[in-house]
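One chain of protein is taken out of this complex; the other chains stay put.
Up next, subunit A:
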């Protein structure tokens, strides 16, 4: 007779095999990292550029605008023709922006690489950044900003970043004035400075045949020349260590929910304690079984969800907790968050819970390696932080060795309610 109360035998989570890339340097000095798999006839080519900023101030809006406008016209092709060609081959060409990097990612069937790559090359060397396209960018973005500003969580997020980081790329927020002030001259200057082989790394993954390599070597190597001596100056970025930690409350009289966001500056990936911080973050509010999720959602029903994450940037990091809750329980939620923080600082976490979080994180790591593209992503994340794939062995080791004392010490350091920037937009 089947005993349904008895759990089946479980097994240790092992078998994480990371694919190590082949490394190649093209004629123009462009480093290429190659991840091969013949499972699917697909290619992903991700061109990652370090963001460059003005000497005086950092306005990431220029970088965002540039990445959007690069594919809006070259001297050979109009915006419409570029879009038509990419879509015709069933490909996807997507600009992506983060505070520290701008990337261009091409996804395509590998048989169309010879057709698509010349087009990508054109975009990299000959983007015209037409004025009328910039106007259109401003028009559409100004209006979508208006819509975003009606969302409490968006407003809370802007206020949070501004308070936490101050006047630099991390603390800059999009404003109507900022959008209006964009001009072609600045973007063209940024394009010349930033979109150069010497400022780029190419991550190539999928079914990378000899033909693909040949096309890449030609269009991304021999033909693509460095055209400026980069004015690359050491970043003068200033990030204030002290920030305003009094609760900031913006009232929205019609709100049916309040957006809450709390957080602090924290570690970069290069810090030896970063994996431990991720562990603490997961246990605290980083997965469905977390302390805060169980308390605020599964016990009290205050919210549809609460989450936190430990984010790493080039010059700093942050720990951030966010949720949207019924307006009548806004204050109560803040109290519960504070209570859970204190608990982790004062009481040791039980062995069972530590094991639970460890296994969950090991499973998530294994599951994040779904295709050859995700192997490239894993490598990219550590490579751009100046680390190598050994990081993941270290990460796994930290998970296995985590204990209650370490968690308590980490909580005392990083989960002080008083140290947190606190923002509420809604009602309380």
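Basically, a residue touches a chain if its C-beta (ideal position, glycine included) is under 8 Å from a C-beta of that chain, and two chains touch if they have at least 3 such contacts; residues count from 1.
Methods note: contacts and distances are computed from a predicted model.
Set against the options "Peptidase M16", "Aminomethyltransferase", "Amino acid ABC transporter ATP-binding protein" or "Sarcosine oxidase subunit delta", the UniProt name belonging to the omitted chain is "Peptidase M16".
Screening A:40, A:228 or A:412 for touch with the missing chain picks out A:40. Of the candidate positions A:26, A:190 or A:255, contact with the hidden chain is made by A:255.
When the missing chain is restored to the complex, the residue among A:158, A:278 or A:324 that touches it is A:324.
In the complete complex, the hidden chain is touched by one of A:157, A:269 or A:297, namely A:297. Screening A:90, A:350 or A:386 for touch with the missing chain picks out A:90. Summarising the interface, subunit A meets the missing chain with residues 2, 4-5, 7-16, 37, 39-42, 79-80, 83-84, 86-91, 107-109, 136, 139-140, 143-144, 146-147, 149-152, 254-257, 287-289, 297-304, 324-326, 355-356, 359-360, 362-364, 366-367, 369-371, 373.
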